[in-house]
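Working notes for the structure below.
A single protein chain has been omitted; all remaining protein chains appear in their positions.
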Amino acid sequence: MSFTQANIIKIASLMHRYPQKKALVLPLLWLAQKQEGFISDEFINTIAELTHMPYMHIYSVASFYTMFKLQKSDKKTIEVCRTLSCELNGSEAIKKYLVENYSKNYEIVAVECMGACGGSPMCTIEGKYMENVTIEMLDEVLHGN
Amino acid sequence: MKIMIDETQIECKEGELLIDVMLNNNISIPHFCYHQDLGADGNCRMCMVEIKGEKRPQVACDTLVKENLEVFTKSKNINNVKRSILELELLSHPVDCPICDQAGECKLQDYYMDYGLYESHLTTPKTHKGKHIDLGSHVMLDQERCVLCTRCIRFTSNITKTHELGIIGRGDNAKVGIAPNKPLSNPYAMNVVELCPVGALTSKDFRFKQRVWFLDSAKSICHGCSRGCNIFIDYNETKYTTEKIHRFRSRRNNEINQSFLCDYGRLSYKELNEKYEGKISDVQDLKKLLKVEKKVALVSPSLSLEQLKSVQNFTQKHKIALFSLPYLDENFGDDWLKTNERSANFKGVQELFINTLQKEFEEAFKNAELIINFDHQLLKNKPLVQFTSTQNVNQENLVFAIANFAHESGTLINCDEIRQRFEASKYKSQVPRLVELLEQLS
Partner (left out) sequence: METKIVSKNFDIPNAHTIEVALKNTRYESIHNLIFLKPQTVIDMIKASGLRGKGGGGAPSGAKWQLASDYIGEKYLVVNGDESEPGTFKDRQIIAKDPHLLIEGIIVTCFAIGAKNAYVYVRGEYEEFSNILQLAIDEAYAKNFLGNGAIIPIDITIHRGAGAYICGEKSALLESLEGNRGHPRLKPKKPEPEFYFGNPTLVNNVETIASVPFIVLHGAEAYRAYGTKDSAGTLLFAISGHVNSAGVYEVPFGTSMIEYIEKLGGGIKNGKKLKAVIPGGASTPILPAHLVKEAKLDYESLKALGSSLGTGGMIVMDEDTSMVKALKNLLRFYHHESCGQCTPCREGTSWVDKTMDKFINKSATHEDLQILKGSSKSMNGQTICVFAPAVSGVIDGFLKHFEDEFLECIV
């Protein structure tokens, strides 16, 4: 598996922004995940070649960061923040409601602080922030899914 | 330059690491991640010491010595620090010492006896991780016993540069491992077993075979090639068996092999457990044979200087043309420890001016009425007089079994002309030593 032409152009322009190719590990992991939805074995190999790093380095780095997905998922993801400000403002009930009503089509994950404490409780739907979340808002956005 | 450690004056050099100074002076300093041949990483936090003028305990592996440094390693405070780190290290450890091969040479056990000795406070479930994972190259991994010191990872990243091992995951879920379908595979892989300070990495070849406290060790030298890597031969003799060698371990020598061995050499101990079991000839029969005119002898370049000299004296006395030929193998050597010359003492052969010219040997061989082989690999299975340390000879000839190098002490000269002694194990060989046999003949 390889990067699309558009991504190859992006990579080429990123290359001379950094003093060493190794710095591209995270940007390339992001591009791979954007392109395929997860980071496949083939992409780890591709990134290893592009950055002149061993396969294990890329694999180990990818496993360190929680946002990188090493497995393919068929479902869309809803992340519900569970850290303190969100919990104080009812994130547990939001999570429970989502699990009970939307688990069929979505993977509902509890995550740690997303930096949206001022809009707690919050969640993300496919990465997009939704703040001051209420059950009504969720039904409206997820309706029909 | 002088520093004070526990009120004792220690000589050292500017710029040395404190932990090195301590290790070189046999001052006890517990540590997991530091290794003299892998360098510092600083993750285990076990080598804490108190330094005069510093508010907090410091790790000795990240402290450079400087004039008049005052270090304390034994105060109650510092022992409490070490104890608490050890307790954390052991929290999720399975404490399965009775079935662990590392028991007896495990740093967790040693330090628990030195600094721990607490009752367990754990009232919550342990973190579980993978067990008996076959990494390849005879190495087994138990992630629950691992202290994440990363010595094995640093070995495969920095020394062999093969990068099979890495940390996967994060926090208390972090574990050492290989990537899926990418096994540990390099000619030095088994070093990770020895580098592992705990029972996380064990050798498939050794595990479940012996308890280490039943083993004796002899300071020896690997005979697998001309590098002369320093080893310990670990062996024992039980009630029902004669002496058996169970493993080779590296013996640190900074000039030659540091703390490492190649897997070939490490596993070559097995040959030492082979014995010649055929008929052994009578010395008198050889004496009769010696009366012929044209006599040629070939001696193994893996014999010690002492053995070579004794063979040389014997052949000179009986007017036998003596040759030795190298064990060259172009496919064996690499740019690190392994050499193409696969004998242990070819430099010794040269020092004694033993003839090593192949052509002259072949000429002499063709015309010889008597050929004597002193354990040289080339002439095994040829109709000759054999002095053999292995089973592998044709029994129609005169055959004299001799002790292998585990039962010998002697001197070898390695490929870099470093002269080294090796020592015999403490049990007597069941077959005579070469030098003894030659004495009988004269």
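Chains: A and B, in written order; residue numbering restarts at 1 for each.
What we mean here is this: a residue touches a chain if its C-beta (ideal position, glycine included) is under 8 Å from a C-beta of that chain, and two chains touch if they have at least 3 such contacts.
Here the structure is a predicted model, which means the values were calculated and not measured.
Asks: Give the residue, chosen from B:3, B:17 or B:48, that touches the chain omitted from the document.
Replies: Spelled out, the listed residue whose C-beta touches the missing chain is B:48.
Asks: Which of B:49, B:100, B:135 or B:174 sits in contact with the chain that's absent?
Replies: Missing-chain contact among the listed residues: B:174.
Asks: With respect to the chain omitted from the figure, which of B:36, B:127, B:236 or B:253 is a touching residue?
Replies: Of the listed residues, the one touching the omitted chain is B:127.
Asks: Give me the chain B residues in contact with the hidden chain, please.
Replies: Residues 42-46, 48, 56-57, 62, 64, 80-81, 84-85, 87-89, 91-92, 121-125, 127, 147-148, 167, 169-174 of chain B touch the chain that is not shown.
Asks: Against the chain that's been left off, what residues of chain A make contact? List them.
Replies: 14, 17-20, 22-27, 29-30, 51, 53, 57, 60-61, 64-68, 82-85, 87-89, 112-120, 124, 127-129
FYI, only the chains that are shown with their structure count from here on.
Asks: What whole-Å value do you get for the distance between chain A and chain B if each is reduced to the mean of its CA atoms?
Replies: 48
Asks: What residues on chain B touch chain A, complex-wise?
Replies: Touching chain A: residues 157, 163-170, 178-180, 182 of chain B.
Asks: How about chain A: which of its residues touch chain B in the complex?
Replies: Those residues of chain A that touch chain B are 41, 44, 54-57, 59-60, 63-64, 66.
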